[in-house]
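The complex appears here minus one protein chain, its other protein chains still in place.
We call the chains A, B and C, going by the order they appear; numbering starts again at 1 in every chain.
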Amino acid sequence: MIGAGRIGKVHAKNITMFVPELEIKAIADPYMNAETEAFARGLRIPVVTKDTDSILKDSEIEAVLICSSTDTHADFIIRAAEEGKHIFCEKPVDYDVRRVRQAIDAVKAAGVKLQVGFCRRFDHNHRAVYDMVRSGKVGKVNIVKISSRDPEPPPISYVKASGGIFCDMMIHDFDMARFLAGSEVEEVSAVGAVLVDPAIGQAGDVDTAVVTLRFESGAIGVIDNSRRAVYGYDQRVEVFGSEGAAVNANDVPNTAAFYGADGTVTGACYKVMWDRYTEAFVSEMRAFAEAVARDLETPVTGEDGLYPVLMAAAAKSLREHRPVRIAEVC
Amino acid sequence: MIGAGRIGKVHAKNITMFVPELEIKAIADPYMNAETEAFARGLRIPVVTKDTDSILKDSEIEAVLICSSTDTHADFIIRAAEEGKHIFCEKPVDYDVRRVRQAIDAVKAAGVKLQVGFCRRFDHNHRAVYDMVRSGKVGKVNIVKISSRDPEPPPISYVKASGGIFCDMMIHDFDMARFLAGSEVEEVSAVGAVLVDPAIGQAGDVDTAVVTLRFESGAIGVIDNSRRAVYGYDQRVEVFGSEGAAVNANDVPNTAAFYGADGTVTGACYKVMWDRYTEAFVSEMRAFAEAVARDLETPVTGEDGLYPVLMAAAAKSLREHRPVRIAEVC
Amino acid sequence: MIGAGRIGKVHAKNITMFVPELEIKAIADPYMNAETEAFARGLRIPVVTKDTDSILKDSEIEAVLICSSTDTHADFIIRAAEEGKHIFCEKPVDYDVRRVRQAIDAVKAAGVKLQVGFCRRFDHNHRAVYDMVRSGKVGKVNIVKISSRDPEPPPISYVKASGGIFCDMMIHDFDMARFLAGSEVEEVSAVGAVLVDPAIGQAGDVDTAVVTLRFESGAIGVIDNSRRAVYGYDQRVEVFGSEGAAVNANDVPNTAAFYGADGTVTGACYKVMWDRYTEAFVSEMRAFAEAVARDLETPVTGEDGLYPVLMAAAAKSLREHRPVRIAEVC
Partner (left out) sequence: MIGAGRIGKVHAKNITMFVPELEIKAIADPYMNAETEAFARGLRIPVVTKDTDSILKDSEIEAVLICSSTDTHADFIIRAAEEGKHIFCEKPVDYDVRRVRQAIDAVKAAGVKLQVGFCRRFDHNHRAVYDMVRSGKVGKVNIVKISSRDPEPPPISYVKASGGIFCDMMIHDFDMARFLAGSEVEEVSAVGAVLVDPAIGQAGDVDTAVVTLRFESGAIGVIDNSRRAVYGYDQRVEVFGSEGAAVNANDVPNTAAFYGADGTVTGACYKVMWDRYTEAFVSEMRAFAEAVARDLETPVTGEDGLYPVLMAAAAKSLREHRPVRIAEVC
């Protein structure tokens, strides 16, 4: 494992507890500190180091998990591929389409497996909608609708470095849209506004956005994002087709309702991403383990990592005030 | 129409507006006053009188609606039957089983139709559960569960005259239990308590009660009643069988929800019975009109009026602290 | 009442049954036939005629309801206004913005009242969302989302004459969007496709469309339409704001659920518009009666009739493949 920040620790813990097929030999982070070292020791990880090279060079290691900062992803993918290791890489691979392609090429040349960390594909609710679509239950897909709203905006420093709402937040929904539609996107039209926090606007970003998509199949997609929903993590998808619609609702911590004089009250959504997607993180790691063990294609390939980046690039539609075709940004 | 109180007025208005097959020729009430007279004139009812006899003797009138006080029901039924008129009578026919039987006998002897005003059988939600049961969807019925709670207790004066919670309130649920189970009740076990208002206890009644029923089919029923639910009219039924369960939820004035920081809030139940059962009152009158017009059996017969009275009598189980068989109170 | 087609009959019946403040003196339709005449007689409407002029000239008549074909609306409005009559006119006033303005001017000059028939504003579910927004519960409005899908496309002959999906179907949603957002629309971006029936495409229209809106307030709106939802009339709205979201669900005929081995099944949506909006038609007529009787502004003014027409005009965005500002089509 390369990178032992928040997401790295989640994966490390999940692997140790729930994925017996994987065993973590080493964890490397250039910023390794005492707390992280203790964490790794607690999980009985034998090697804890600042030296990422030692992992890439370790011939005993079959696969690397890249959980470092985004700007290092492509580079680590290329080097790991060159060393013949299978790769799980957090999303996005890179914001630079050329760099993503280089990484994919390296993976292909080496014949290793690459899985990109679009964890929401493994969420039980989204997956259930996907299964209905793939089984043919909804018929021909006409409209894909996604609402995705975060409980709180990230710190402004993060906003500035993140590449903006389309790269940082809606990229998950771009992936979900393709995943659910079963078709590639041809064109992106974006509308956005600064409605949550003026500081986000000053940082050059919007905090509220609605994007429409045209798919090759003819279907239409629509995604809405907001950086702040006071009621918590709002993550709903809907696929409407010729035979019906598959629609999910938000997860809530429990099913209890209070019938009071002023109405019926049920619980708010999860306020923390890790609570909302607890199982999804485990499932994606199991899927990676299975792909490696049984020599299967990973469920989120390098191309799956590329397309959402293209869609985010096409979301320049917002600034250019016109629909933008994916073909323009390839 | 005999009796022009609250329920009489509701029926009169519904007939005028929604049941073109029925035309009200005369409305009689010994306590007829100016306000009621104006109401009747507004509906263009030709005859408005204090003289109930004039209705019973009017050879042009084919059917009478008995909406007077309970103690007069049996007598009016008998006299209307003798005059060869079809009869719609509000529930209950009488609390005295012998009197109910006399009324039924008179109806049978005269060959007229009698429908008893158990309006909830015509409620869209309860009816949908009933339809699932009758269609065989739930399979063999094992358990019938009814929750029935009023927004507010009636005035103590009413409680004293009403015959108690089993005669006045649970009688609707006794009817519903038979209706849903499709089987007669053999035995009644009642538990009760004074938890809402001590004055109800002082009046010799309970305000909270749970009754279990044994049906001839072997199925078990359970009904809970409370005189006060702060969240409004709570009326839910559930039929659990070998192939599944048919369950309804309360009606609410609208489907809007508010997702707020403290949870999701939807509307409280209806607080007024007339709002909750608006459509049911219309439907029962249409059903009566149809039974008369097409010479069909009414959907709530005299026997259907009798059995809930027997069940209310068997609810002496509460005072006698033992299960009571219907056969004991016939 | 001018025009006695389907919608005219619904209004006539509702007024007779539920709106005692209004009395229909005359009903005129150039295509008056025996069936309609019998219908009108059944409602005890004194004058039944082919001569619409006779209504406009009748000095006893205070208000006219214009339920004729769309191309006659503006003309009848102008003439009724000139005769000093209050006016209820079915939507849309006209598809020609100039004509709509002429009608509004005539109404203003005459000092009469005009209400346009956007009935969905009176729907209990949409109204409950509106009330939450107006009361400040959702805070500042950020996103307005509307899903509006019909059970079946209209006949192709109707599609050809209707002005297309934006004029005929989404116009209701354009009105709803303004109503909920409490702000005017500045810009419209439309995406559309032919996914339901190729014949609709051959008629020059789309059958599936997603439109994004920019409001003056900065808020963003999004509407999706489909001409066919197999599960019935799908009409959901959502207003997401700084303090929460107000969201409604579809009405269903009853609340009954079946818990079976394969899942829980609840009823499909209404399949017929008149069933879905039964109460809304009554409420809008009551609101009109009240505006006239108490000399209030009508709840859906001439301007409210104009703006959705402008939005439909701006939906040429679809063909021009660019966002279109309302200012361009005024």
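Assume a residue touches a chain if its C-beta (ideal position, glycine included) is under 8 Å from a C-beta of that chain, and two chains touch if they have at least 3 such contacts.
Remember, predicted model here, so these are calculated numbers, not experimental data.
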Output for the hidden chain's shown neighbours is A, B, C
Can you tell me which of A:R41, A:H124, A:K140 or A:R319 touches the chain that was removed from the display? A:H124
Would you mind spotting which of A:M132, A:I223 or A:A268 touches the chain that isn't drawn? A:M132
Among B:L43, B:V97 or B:L195, which one is in touch with the chain left out? B:L195
Footprint left on chain A by the chain that the document does not show: 17-18, 124-125, 127-129, 132, 137-138, 243-251, 253-261, 267
The missing chain sits against chain B at residues 140, 142-143, 145, 147, 149, 189, 191-196, 208-210, 212, 214, 218-220, 222, 224, 226, 228-231, 234, 240, 242-245, 321-323
In the complete complex, which positions of chain C touch the hidden chain? 229-231, 234, 252, 259-269
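Simple rule for what comes next: only the chains that are shown with their structure count from here on.
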Chain whose Cα mean lies nearest the overall Cα mean: C
Using Cα averages as centroids, what's the distance between chain A and chain B in whole Å? 57
Interchain centroid distance [CA atoms averaged], chain B/chain C, Å: 40
Would you give the residues of chain C that are in contact with at least 2 other chains, written as numbers and ranges? 243-245
